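Encoded as structure tokens, here's the structure I'll be asking about.
For this depiction, one protein chain was excluded, whereas all remaining protein chains were kept in their positions.
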Amino acid sequence: MKDIRLLNSPFIPGVLIGPFTNAHPGLGGVCTFVGEVRGEVDVELLELSHYEPLTLPSMEELAEQAIAHFDLMGMLMVHRVGPMHPGEPIVCVSAAAKHRRGAIDAVDFAMDHLKSAAWFWKREKRNGEWHWIEPRADDYADLARWSD
Amino acid sequence: MKDIRLLNSPFIPGVLIGPFTNAHPGLGGVCTFVGEVRGEVDVELLELSHYEPLTLPSMEELAEQAIAHFDLMGMLMVHRVGPMHPGEPIVCVSAAAKHRRGAIDAVDFAMDHLKSAAWFWKREKRNGEWHWIEPRADDYADLARWSD
Amino acid sequence: MTVRIVFLGPLRDLAGEDSREVPAPLGWAGLLDAVGPEVAEQLNEQRVNVACAGKVLGDKTALNAQDGDEVALLPPVSGG
Partner (left out) sequence: MTVRIVFLGPLRDLAGEDSREVPAPLGWAGLLDAVGPEVAEQLNEQRVNVACAGKVLGDKTALNAQDGDEVALLPPVSGG
């Protein structure tokens, strides 16, 4: 089962992960990562923009790669877009597999790619002014781990 | 927050992970792994035994190591003991951190140690007969990754 | 007979607009002319990608947008 979504409003990860897990009888393990908007001291609002014609197709392709490469039974990949507040989930990736190694590695792989190879641009509002966020050097290094 | 439990009866991971996540305002990400009893064709029942005086203290120590080593805000580690049926969750490990890398690596680390360095013994009933399960060579190899 | 240029992320601020219509067809030189010197400078950087009609171009300088195509200017991303 491949369940890929872009959402414009807040979501509760557990509401998605329960049915996702139940959709794969016989699984050995499910690994899930949920990223939240960090509540840095002066961040009032975070906004994620994207480019519709590329974003969802590239997430679908990323999930297909992960499913094939890590022998998954299914992958859930949900990403918020638009304005959001500190403490709200921004991304949720879940992988179901027969064995734990595949599930954990697939989540790791998907998150690295979503961070620095998917078509999202993030800016945050501090003291009433918007600031664009560039990927950190760490994010590029994380991504490079998968390119052997 | 360190929340380590041995449970004698079925549990719903989402019921634990929601409050665990909410207990860490300001977190960047939460990674969770849930292992289930696999429904192999002829397995009727799985039983996990343990040695009380060692099991919980060793899980507490493992969580403390993970928290220190991966700079976690908190760790949840729940393990079933006793008889259980295919499809039931047997283990749930969740790590909350400022950054995703720490959360994902901590879950990976904790699962590798629970699989082959914690005081559990597993046996399964097939066609009315009990069979002990030994750790797979893969599990030892996974554990060795952390010993540099 | 137009091509729509879409400015994404920080390039939107630099361009001062979300998108702009220009006459078709549109090649690389025409694109650099159309977007103004500040955006053109960014476009010349390797880390800025260009998509045409929903496909990211392997070689953006080979841009050849036809009537009705959308050309998206894609600065470095920051998701997750």
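To keep things simple, chains are lettered A, B and C as they appear, and every chain counts its residues starting from 1.
Operating definition for what follows: contacts are C-beta pairs under 8 Å (C-beta built on N, C-alpha and C of every residue); 3 or more make two chains touch, one makes a residue touch a chain.
Here the structure is a predicted model, which means the values were calculated and not measured.
List the neighbours, among the chains on screen, of the chain that has been left out.
In the entire complex, chains touched by the missing one are B.
Can you work out which residue in B:I4, B:A66, B:V91 or B:I104 touches the chain that's missing from view?
B:V91
For the chain not shown, which residue from B:R5, B:H24, B:K98 or B:K122 touches it across the whole complex?
The one listed residue touching the chain not shown is B:K122.
Considering the whole complex, which of B:I17, B:V30 or B:L48 touches the chain not shown?
Of the listed residues, the one touching the omitted chain is B:L48.
Considering the whole complex, not just the chains shown, which residues of chain B touch the missing one?
35, 48-49, 51, 53-54, 57, 79, 90-91, 111, 114-123, 132-135, 139
Operating definition for what follows: only the chains that are shown with their structure count from here on.
Where the contacts of chain A and chain C overlap, which chains show up?
none
On a C-alpha centroid basis, what's the spacing between chain B and chain C, in Å?
Centre separation, chain B to chain C: 49 Å.
What positions in chain C touch 2 or more of the other chains?
As it turns out, chain C has residues touching two or more other chains at 80.
In chain B, what residues contact two or more other chains?
100
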